[in-house]
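A single protein chain has been omitted from the complex, and every remaining protein chain is retained in its original position.
And now, chain A:
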Amino acid sequence: MKYVCSLLLFCFLLTGCVAEEIIDEVPILFIVGYDHGEDGKIKGTISLQTFDPNQEVETRGFEAEAYTSKGLRNQLSGLPKPISIGKMAVLLFSEDMAEEGIIDILDSFLRDPAAGRLIYVGVVEGSASELIKNEFQYLQGIGPFLQNLIKQSVEYGNMPENNLHLFDYKYYGDGMDPVTPILRMEETEVKIKGLALFDDDKMVGKLNLDEMFIFALINKSFSAGLYELELPDGEYANLQKIKSKVKYKVENGNTEPSLNISVKLNGNIVEYTGEKLTKEKKTEIAQTFEKKVEAQGLDMIAQFQKLGIDPFSIGDHARSQTRNFDFKKWDERYPNLPVTIDVKVNIGESGIID
């Protein structure tokens, strides 16, 4: 009895130990956009939601300027506090911010135990602030909307997997560089425009949507969405549920390295504009697709070599296949690495008619 009493006593004593945070009163942050501010400052734009049991969800946008990401919080004077970043979903950077490096800002989220690692990092063509301020178009707020947009493009569409964890993974890892989606505000809607290529944490190039699809197929085993293929005779075929199985083979990693990528693709035809989908036609579609993936893949790698970046993690593949791998030598050789790609396409189903 003595013990029970003293334990109960402790329960009462504990209630005042730390500051309480009540969900109805804490503003919840879903999205932050970063732009260049005045005299070297960062301009941060946020959209946050307050949950009220009696009313609807309230969404509001705020803007502030400071030198650091956490410093922005102090400047947000018109805002109820404390701000919770536990549900943060999307971090956006304007293109010119991304070109100068974003790790200083990401550090704020990587360091904070309250922040998640499944946050999407994106680059905005134009101003991140304007994109976020356009939030009133979206019923659930722009943060959750963009989170769904990117998530679905990864799961059902043609975008390779990306999030804060993978950005951090590739930033700190040797022989790899991160990629993020590019978004753009077009008149009244937000669109995914492709992939931003990073050298460490600085954006150095872009891939458009078409290239992004090929990138996703070659990058690693992946399951993509829909793809429209133009045939040499001017007809079009649509491929769906394209699954890729990828194998990287690096030979002589430490001396005279060479790379072979074998890509096995499996897809279904869901639309065809020509007369009849014969067996020969199917082979032709497969061959056209093979050539396209191979040619565009090689172009892309040549572009990466020129930029000195490695979004395909070729360096890491070389490390895993070479004993006592020497990254210094690799970095010297990488721009002139001979690359071959073998693509094999298998057309599975072609719908319920011929």
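Quick notes
Here is the rule we use: contacts are C-beta pairs under 8 Å (C-beta built on N, C-alpha and C of every residue); 3 or more make two chains touch, one makes a residue touch a chain; residues count from 1.
Everything that follows uses one rule, which is that contacts and distances are computed from a predicted model.
Note on the omitted subunit: UniProt lists it as "GerAB/ArcD/ProY family transporter", one of the names in "GerAB/ArcD/ProY family transporter", "NAD(P)-binding domain-containing protein", "LLM class flavin-dependent oxidoreductase" or "Bicarbonate transport system permease protein CmpB". Shown as candidates are A:174, A:211, A:284 or A:331; the residue that touches the absent chain is A:174. Among A:37, A:101, A:116 or A:274, the one in contact with the hidden chain is A:116. Residue positions on chain A in contact with the hidden chain: 3, 6-7, 10, 14, 17-19, 86-87, 113-114, 116-118, 161, 165-166, 168-174, 176, 316-317, 320-325, in rising order.
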